[in-house]
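Complex shown without one protein chain; remaining protein chains in place.
Chain IDs A and B follow the sequence of writing; residue 1 opens each chain.
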Amino acid sequence: MNDINTLALLGVIAGPVIFAAAIYFTKQTKLRNILVLGAALLTSALGIFIAASPSANVYPDSWVVYAGAGLEIVMTLAVLAIAYNIRSWAVGLFGTIQLVLVVISEFMHGESSIGPAFVVDDLSRVMVAIVSVVGSLILVYSIGYMKEHEHHAPATARSTNTFMFFLVGFIGAMNGLVLANDMKWLGCFFEATTICSFVLIGHDRTREAAKNAARAILINSFGGVALTIGAFLALLKGSTQYSGILYHADIIAFSFIALAGLVKSAQMPFQSWLLGAMVAPTPVSALLHSATMVNIGVYLVLRAAPAFVGTKLMYFIAIIGAFSFAATSALAIAQSNGKKVLAYSTIGNLGLIFTCAGIDSPLGYSAAIMLLCFHAVSKGLLFLCMGTIEQKIGSRDIEDMGSLLREMPLTTVITLIGMASMLVPPFGMLLSKWLAIEAAISSPIVLLLVVIGSALTVLFWAKWIGRITTVSYHPWYTIERISISKQSVLAILATIVVIAGLGAILLYRDLFVDIAIRAYQGTYISQSDMKLFEAAGNIPYWPFMAFIGLALVAGILAYFTVNASNVRAPFLCGENVPGSTKTYEFRSVKDSSHLAWSSSLYLRHIFEESKTTMWANLIAAVIILSMFAAIGVL
Amino acid sequence: MSETIIKLLIAIVAAPLVGAIIAGLDRKVTARMQGRVGPPILQPIYDVLKLLIKQPIFLNRVQILYAFMHLAFMMLTLVLLILGQDLLLTLFVHAFATISLILGGMCVRSPYSRIGSQRKTLMLLAYEPILVIMVVGIYLSQGSFMASDVVAAGAKPLLLSLPLVFIAYMMAMAIELQKSPFDVASSHHAHQEIVKGVTLEYAGPFLAIIEIAHFYEVFLLFAVVYFFWAPYNLANAAVGMALAAGAFLFHIVLDNTFARLPAMWIVRFMWVIVFLMATTNIIWLYRLGTI
Partner (left out) sequence: MSVLAKSPWVVHFNCNSCNGCDIEFLACLCPTYDVERFGVVHVGNPKHADILVVTGSVNHRNARVLANVYQQMPSPKVVVACGVCTSSGGIFADCYNVLGGVDKFIPVDVFVPGCPPRPEAMIDGIVKAVGILAAKAKGIETPVADKPRITVSPSPKPVDETPAQEPDEVGAVK
């Protein structure tokens, strides 16, 4: 370990927090924006530096551990303060339990041989890269977004300074969380992200926002309790660190940490807080509730996966993930609220990552990391697009996005890129879904759930893409005017999505496979799993490029060569109302004009939200309880 | 290398021709079954050639891009299959080809076309899990996802271990070939109902592109039937061909005997009866522990 690495580590965690404090006390808007930009630049630079640097560990002096413990107590007290503020006895109870456990553990001693307090390994480097790059871009985006949001936000909303403080500070906490190995630090940052999430969801301070923020902190502090219990149980066996739990294969302690992960990643039956979190301004949804914070859960499980190969616990985690994937995909079909569809899809994809992690083979592991990366970037992009669209058309309903391609062609094309990356081979998402199914081959129940889920996802993506590309013929399009910060971030993210997506096969072959191999070194892997793993790395690259290129070239050629005189109105049994402006109207009784309109497919009679949610929650709860029963906790 | 080129030529040039001839035979046999003379066997080729020289009328440019994507991904499916690549990935590519067509029908403001697309989405939903289960079954009986391993010498014919999956595949195939009772999305016979469904707003050369893609698909579907008895030697190849011919006749009889069913009915039928049938087969394989 050298000093530069330590400094970078410190910078990536403390840097954003210091910037955040500076932002909080800045009076001038311009200066504040510059500070946000500075924070974004610093974090992304350091994040990329850490991601590119070799693995390193930071061994603690004793003060580091004490600082962690102190900060964890501070955070717990903050949760208690919030509990008092929103008058929630349940949050208070959870906070108290945490406080008691943390204080008791201060007086207990762990192992004498202490591992690193902060770890830079493959997984945390991947996470730091995601958090820093996607996070920084979202910070920049939020400069433009908040400027507009201030105008039509309700009068009760908190100041933008507070918003930026928590948003920027969150990135530091998140980086700390993924780098921490010491359970004290882990707990402290875990609580910090929960608090950030609470404040940011409640930003507008409307009745609905307050209610949803309260629900978010209630459910997440339950997760916090689970994490603290896990840490406490680990301490009883002598490990004060996450790596210690893995070293001892302490399955009971880990089961509680996994529960905390399921809560934080909003898996069924804990999904309601994430759905409620969509009332927050869109950068919050993009940053916390799709790209980074919700990944903590899968990160915690993924980190532990190689240590618990073949356990029942991992099997159950795979089932919970797969069930969440299938259930949320079904639920998303019935939604016409775009942000809610994205939220359900986020939960579903996190479920799929849990599945891959739970399958616990090199193939599953590599699929999980791949899914994690591609999902963060694509979903972050989609949320930002959603925010831009919402600010422009004033609605988040899918049915209102009919002529989007004409109103805001640039954003629409970028949205399409984001959606395509969820659906089109060989983009990363589809590739990892493919790997997930192959990895799940040895456990039939998981397999069936994933198959059902992935069939259902097609339905809502196709519907949405179909709606936003619906357009009449226009000889040219005028690019809409949106603020430079929003536009540049969308463009950069879209570029990342396209390049990474098209290179997904290469990335998989040269990066994710190696990570998985390193993670599973020395672990027993069955022959058939290994054979699958090797075969998956050998898919050819050129046919995909050739045919996608073919389609694009042909499409672009057609785009520029078609003749406007060949444009015709749609077939409406010949009853079209003549005239170029009203081509979609048809004549009905007494020569009245009607707009030809058909709604999209929602299947509401089958996937009615409240009923489906109830049953799904029930089943998910049973699965989680049986998980605990299977490992002998209950 | 030269082998790859030959395979590519088969996939890109020969496949649509064979597909067209199969489609032509289909029309001929159907006509004979109805006591008619029927069109020439090369009729689908004439149709496509005619469409290519018609006026290219269209509604918007997005629609055209989707048509090209449909064709390109359908070709890609076949190329991957013939190169002996991973079956599951091939299946996903095929699904996306279908999605492109669906989007092509959705992106125009034509109610009939949109309804056709929505029904097609339901159809995709109905048969996609069956096909994935089929691929899983193939893995369980052959120990590999690679198409090349299925046709490798010495492999056991799939039909012996996957009889129920084969029946399920027949149903999925009927949907994809748009045969009654599953022809709700876009059918030659359903023009009273939703005019032409998905392809309604495509005309001239753009319709020709979709027709060509359909020929690829027809070839693909029958190639998969052939796979069910494919370990490579001459006698087995004959059996595989016979199987494909049997499937062909089965679909024509099905088409001529059944009336069209509602879309949701089809989804239910596929998800309950056919899905259970395929799953039963898979569970049986799991119990045998062949992997």
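By definition in this document, a contact is a pair of C-beta atoms (placed from the backbone, for glycine too) under 8 Å apart; a residue touches a chain by one contact, two chains touch by 3 or more.
These numbers come from a predicted model, not from an experiment.
Trainee: Given the contact definition stated above, which residue among B:Ile57, B:Val150 or B:Val184 touches the chain not shown here?
Mentor: B:Ile57
Trainee: Which of these, A:Phe460, A:Tyr473, A:Phe512 or A:Phe547, touches the one chain of the complex that we don't see?
Mentor: Result: among the candidates, A:Tyr473 touches the missing chain.
Trainee: Out of B:Arg61, B:Arg119 or B:Lys196, which residue would touch the omitted chain in the full complex?
Mentor: Touches the omitted chain: B:Lys196.
Trainee: Among B:Ala14, B:Leu49 or B:Ile283, exactly one should touch the missing chain; which is it?
Mentor: For the chain that is not drawn, the touching residue is B:Leu49.
Trainee: Identify the residues of subunit A touching the omitted chain, counting contacts across the whole complex.
Mentor: On the subunit A side, contact with the omitted chain comes from 472-475, 564-565, 567-569, 571, 573-576, 578-580, 583, 587.
Trainee: If the hidden chain were put back, which residues of subunit B would touch it?
Mentor: That gives, for subunit B, the contact residues 27, 31, 34-40, 43, 46-47, 49-50, 53-57, 59, 112, 188, 191-192, 195-196, 200-204, 207.
Keep this in mind: only the chains that are shown with their structure count from here on.
Trainee: Rounded to a whole Å, what is the gap between the Cα centroids of subunit A and subunit B?
Mentor: Each chain's C-alpha centroid was found; their separation is 36 Å.
Trainee: Along subunit B, where are the residues that touch subunit A in the complex?
Mentor: Spelled out, the residues of subunit B in touch with subunit A are 55-62, 64-65, 68-69, 71-73, 75-76, 79-80, 83, 85-86, 88-89, 92-93, 95-96, 99, 102-103, 105-115, 117-118, 121-122, 124-125, 128-129, 132-133, 136, 139-140, 143-146, 195, 200-201, 203, 279, 282-283, 286, 291.
Trainee: Which stretch or stretches of subunit A touch subunit B in the complex?
Mentor: Within the complex, subunit A contacts subunit B at residues 405, 423-425, 430, 433-434, 437-438, 441-442, 444, 447-448, 451-452, 454-456, 458-459, 462-463, 465-467, 469-474, 528, 531-532, 535-536, 539-540, 543-544, 547-548, 550-551, 554-555, 558-559, 562-563, 566-572, 584, 596-598, 600-601.
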